[in-house]
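Missing here is one protein chain; the remaining ones are kept as they sit in the complex.
Right after this comes subunit A.
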Amino acid sequence: MDTEPRFFETNGPGTGGVVGQPLNRVDGHDKVTGKARYSAEFPQQGLVYGVLKGSEIAKGKIQSIDTTAAMKEPGVLAVLTHQNLPKLAKTPNSPEGKKAIGAPMGFLPLTSDTVHYAGQPVALVVADTFERATHAASLVRVQYAAEKPLASYQDPKAELFNPEKVQDGKTDGFTRRGDARAALAAAPVKHTATYTHAINHHNPMEPGSTTAVWEAPDRLTVYESTQGITRTQKSLATMLGLPLEQVRVVTKYLGGGFGCKGSSWPHTVLTVQAAKAVNRPVKLVLTRQQMFTGMGHREDQTQTLQIGATREGKLLALVHEKTSTTSPWDNYAEPNSRIINLLYACPTFESSYKLARANVMTSTFTRAPGEAPGSFAIECSMDDIASQLGIDPLEIRLRNYAEKDPTNGKPWSSKSLKQCYARGAELFGWSKRNPQNGATRDGKYLVGYGMATASYPVHNSQGTARVRLYADGHAVVQSGATDLGTGTYTVMTQVAADTLGLTPDKVRFELGDSRLPTAPNSGGSVAGGTVSSSVYVAAQEVWQKLKKLAIADKKSPLYRAKLEDVVVEKNRMVLKTNKQKGEDFMALMKRNEMSDIEGTGNGKYGAGYESGLAAGGADSGHQDDMAGHSMHSFGAHFCEVRVDAEFGTVRVTRWVSVHAAGRILNAKTARSQIIGGSIFGIGAALMEETFRDPNFARYTNASLGEYHIPVNADIPEMTVEFIEEHDPYINAMGVKGIGEISMVGVSAAVANAVFHATGKRVRDLPITPDKVMGAMAV
């Protein structure tokens, strides 16, 4: 069947295609005019408002709750507590619940009198207006039997343990490749360093929200701010004991998520139960303060990395240890070791995790979970070793370039890291770097250059899409994906347009509804590759049907042609040997009195054209390439900082990122995404830190006034480029995804630039002025 396209090929200038082009966002107009509805903006008949009251204490038992004053307030319909919340069919920590719902919900507030963390919901007030519900919530009086909480692994009383698995059971608590300890002991160059990372919160612009509408006693619609409608649907159906199809989840637009909307969280099911209790649709939007305890965070953590190397800077051993805080019910730790194991050629490796249970809401995926803090450790250590051995930081990375995946010996499906280094260095002017640390001064500023490598895996994922092509020349394309705001609507419109031979204005792409074909969570950078491949494969099914129709149609120029001799050019089917002979789909469909035609497709990880699956339909049964190649994106960041020589304030003054992530679907949205991720990383590097009081285990800066994220004045012009890759293995579109890689290595690039500027190494994120000033004084 070599006549069938197995891989998307019509890209690029001259082909007339729009994939890869910097198309403006198709949803831009709706967003700026307010027509786009975010999840809390769907009007409902008889809608009432839910407001959560959080626990004042971090550990203990609820002795009593006095709701009298709250209930007396005008407009108040209900005050739900653990004493009167409607019972769930299955709790999240039941065996069924654990399977369907995931770790963050291992403990569900309002189902017992236990308080595990400060801010834990202890009551949910429902009233006819948001203001009345908010005020009534402040009148709920809770008596606690408070116990002394534990705030973090750093508390001397913390009991550390080695988990068998971390991060939802996905990563081993202990990993070993060769004898790293022995190799380390024998290595001529040794480097040991300890890195700490502050608690970070995602803080998407749009907070978490749920609008729960019981359409019938056994039929529910939820408008939810989530990165994964399928996961939300499954978890709610399980907890409520409803068939999956009786629960509909809608998420049309998201104002960011960064991982905090990638799981099910308590407020969703609590709102659903509140709607049941008051028999009205209920809307609940988390406050900014509640976002700090309602949807996870990046955990506080310490990493110690020991490296053994030759005097030429070639790695011999990597030994990594991580200690972090987790919640009383979960074993979440970001898998930092993954990238440390993978980034460079090194014959031996060992990693271990230690956790302490503290009185905190559980931590969760935060943009590049594991890769972001893991890269901080290894990329700072590599920089140190380079400095110690008098090797240029870029050169030491080239000396340790991994030509195949060091973790399993597999070849890469594609890797263009060398090109990223070269292009980034050229754009940045890396060759002008002064080899001496702390030797470049401009007035009151010390100037430094830093760089770091980025990498992120292409995760195993699959999804489905449906294409409906109409005889009048337009198409509706659907997939139950979500658009975090990064451009899913736009890039899928482009893919559908090119695969169907239409202009983008003739394509409507629909997403964000569990009634649509299922798609994966928009997380782990999988949406771009999986959904685009699904669309592509679905479009191929449409063309197959049309070709069959044409060759059986006496009036078609293609009548009696062999199926394999017919190829598609734009919106026409033509003979491969004589491209003049053929017709467009509209003529064919109209003649056959066919108003529309539908195809579905299954986009799969590992199903690129070399693996022979891409053209197959959902059930074609081809083998994919999951076992054959290691699939990762790579990139490099280059950073210039100016450090105030007295105050230690650090400002990033130049930035260059070059990434190779397979096919780039839209040059403009991709650039924006990389810029966004880099700024996210600069925030983590220089200012983001949630402070948990050591005595109260309660956050002290749960607001955007006190939790600093970068403002425009902190960010320079950013240069972003891509190295285009044609990866024949990952998926039908050859798309690796760019959601996470943009922030991997960023904090290291900044820290390395600070090191170059000052000659002092700060290993404790964020790199605030006090730490730099302190380091410079030593």
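The criterion applied here is as follows: a contact is a pair of C-beta atoms (placed from the backbone, for glycine too) under 8 Å apart; a residue touches a chain by one contact, two chains touch by 3 or more; residues count from 1.
Here is the rule we go by: contacts and distances are computed from a predicted model.
You can't see one chain of this complex, but its UniProt record names it "Xanthine dehydrogenase family protein subunit M", from the set "ABC transporter permease", "RsbT antagonist protein RsbS", "4-hydroxybutyryl-CoA dehydratase / vinylacetyl-CoA-Delta-isomerase" or "Xanthine dehydrogenase family protein subunit M". Looking at A:Gln83, A:Ser112 or A:Ser138, the residue that reaches the missing chain in the full complex is A:Ser138. Summarising the interface, subunit A meets the missing chain with residues 56-57, 118, 131, 134-135, 138, 444, 646-647, 649, 651, 686-687, 691, 693-696, 698, 700-702, 705-706, 708, 710-714, 768-770, 773-774, 777.
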